[in-house]
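Only one protein chain is missing; all other protein chains are in place.
Moving on, here comes subunit A:
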Amino acid sequence: MAAAATAGSSPGSGPGDSPEGPEAEAPERRRKAHGMLKLYYGLSEGEGAGRPSGPDPLDPTDLNGAHFDPEVYLDKLRRECPLAQLMDSETDMVRQIRALDSDMQTLVYENYNKFISATDTIRKMKNDFRKMEDEMDRLATNMAVITDFSARISATLQDRHERITKLAGVHALLRKLQFLFELPSRLTKCVELGAYGQAVRYQGRAQAVLQQYQHLPSFRAIQDDCQVITARLAQQLRQRFREGGSGAPEQAECVELLLALGEPAEELCEEFLAHARGRLEEELRSLEAELGPSPPAPDVLEFTDHGGSGFVGGLCHVAAAYQELFAAQGPAGAEKLAAFAQELGSRYFALVERRLAQEQGGGDNSLLVRALDRFHRRLRAPGALLAAAGLADAATEIVERVARERLGHHLQGLRAAFLGCLTDVRQALAAPRMAGKEGPGLAELLANVASSILSHIKASLAAVHLFTAKEVSFSNKPYFRGEFCSQGVREGLIVGFVRSMCQTAQSFCDSPGEKGGATPPALLLLLSRLCLDYETATISYILTLTDEQFLVQDQSPVTPVSTLCAEARETARRLLTHYVKVQGLVISQMLRKSVETRDWLSTLEPRNVRAVMKRVVEDTTAIDVQVGLLYEEGVRKAQSSDSSKRTFSVYSSSRQQGRYAPSYTPSAPMDTNLLSNIQKLFSERIDVFSPVEFNKVSVLTGIIKISLKTLLECVRLRTFGRFGLQQVQVDCHFLQLYLWRFVADEELVHLLLDEVVASAALRCPDPVPMEPSVVEVICERG
């Protein structure tokens, strides 16, 4: 059937393959055979990689297809192909059939050989397996024998093994027992040698066992022994603990051992604290001794050093040891420690405060600040350790308090310095008066006072500034950053000082200086100028300086410069007004005395200007010089300034004539009034004690106004004879000659003096005025 298939297929493959060479044909053919085998064994057609797009397998004309129908194929060939092609197909077909046949033969031979060799191999294997079965049987029997033997050996050895184990156990037990029996002696030895740690370790090891076996008499004895020894040990430890001679670490060790011995922790920590207290109290006592009243106290830095290293260091050790040892105690223990620290700390603080209070009076700020710094720094360690005790806060508080007190102290110092300056000025004012050259010192004195106060302020600022220095440990506390700078230094110290200065100065105005010489007028003048200078420059300078140095960050409201300046200005104004009043009063008194003490009815014809008028002019000149030293000239009304003397005379005489002429005629008493009233209508009202301005002319005007008004009022209370009137005339003319130059508006002097003369005329029953020319002559002569 295979032959038939090959015969049938060979002509089918002919037409497409004909142009190919015989070498290329071989693989093609083999592939075809291969495909057919595949087909035979039922493998799917698709697996054939060689022919992915094969012809339709159902095509009956496909020579290699499974459904090949020779009849259809032949019919097709016959119908479609010409003869030549048919002939070619036929030869091709024959050739293919032959090739297929030879291939088939070769395959059959090859397969046959392989079959034969396989049969041989199988036969050989059968033989080998039979041999192996025998070997396995023998192995099984041997294994059984071995198992048997092994079981027998085990049984034999079992007994021995148990005994060995037991022996080993007994050995260990014996060793333990030996330890136990030896324990008392060992403990004793340890105690004797002082190896307490070792002893406590032994005791700890044995404790449990002894506890367990205490029903056995022998163990019991041991336990009792041990207990006795342990008790002794504990006692010795306590003894050592109590002796306290050993330092804190050894004590801590003792406590640790005692704790290990099961002593009650509560009691121990009490005792521990009591001990620590003893030691710390000793420190405190020594500090107190340093503080003591009689021995010269060491400087504050040394004191705080001692305190820091002695007390605070000790406290640190105690706290650290306590926390380590009694950590198990929980919050109750911590509280106890905190209370302990708080109590001792407060005593320490009390001592420090006492010491610092001693320092308050002293001057050295840097030392104090350094001491405070150390104090504060030292307390930070226990502060961190014992947050509950609040030591650091308390320390900060103390530092703040000291700083505040320090500010107060500086303020006091500044005030004292100011008062000292004033005293100096008073003395300086009093002294040169004897020497007869009072004037020239005034400006110098002012400069001295101003510079000395300023330097004091600067020194205070510098001293206080130490508190806020970067390297000082407490300078970054909020108090020192904010309140200290703004409220303390700026408001308290600087503003406070300026205010108190103003107050002190003002008190000179209110004091019973009315009586006269309580305050030298020159001092008033000087203070007034000082306040004015402060208003114009110094206050803003100082405050700027302060703000710069202390970088005030606080938002709290501060006194603005303008307020302070206004206060200073007001003070200056009051002082100057008071000065005017005082000086005016002095001259007024002179004039008043001169008017009141004289018998004006029986005076002789005037020959001279009265001496008191000369004195008035002299004094006014002196005042002018004095004021001129400190105050500027000021503005005066421009009025016939150059040759005023001449114009004045003309003016005066003409006016006098005009005014007195009617009053000589007895028929017209009304005219006097009328004239003077009309006169007044056109003149300005004179405010006698009016506020003054800050210049020389204004001051002098004020003084002269007061004096002349006094003269006027006094004249009105007297009655004059003819010569009395003439004397007044002469005096007034003299005053006019010399006083006009001091005042802002000479018209004022004229008015007042005219008024005086007119009043005198009214108060004279026989008013015959002197000839103006004579008056002038007398005045010029005098």
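One rule holds in what follows: a residue touches a chain if its C-beta (ideal position, glycine included) is under 8 Å from a C-beta of that chain, and two chains touch if they have at least 3 such contacts; residues count from 1.
As a convention for this text, contacts and distances are computed from a predicted model.
**Student:** From the list "Dihydroxyacetone phosphate acyltransferase", "Cyclin-H", "EARP and GARP complex-interacting protein 1" or "ATP synthase subunit b", give the UniProt name belonging to the chain omitted from this structure.
**Tutor:** Per the UniProt record, that chain is "EARP and GARP complex-interacting protein 1".
**Student:** One chain is left out of this view; which of A:E256, A:E713 or A:D745 touches it in the full complex?
**Tutor:** A:E713
**Student:** Check the options A:G65, A:P184, A:G333 or A:G721 and report the residue that touches the missing chain.
**Tutor:** A:G721
**Student:** Going by the contact rule already stated, which one of A:L183, A:L466 or A:L762 would touch the omitted chain in the full complex?
**Tutor:** Residue touching the absent chain, from the options given: A:L762.
**Student:** What residue numbers in subunit A mark contact with the hidden partner chain?
**Tutor:** Here the touching residues of subunit A are 512, 514-515, 585, 601-602, 666, 669-670, 673, 676-677, 680-681, 685, 687-690, 709, 713, 716, 719, 721, 762-765.
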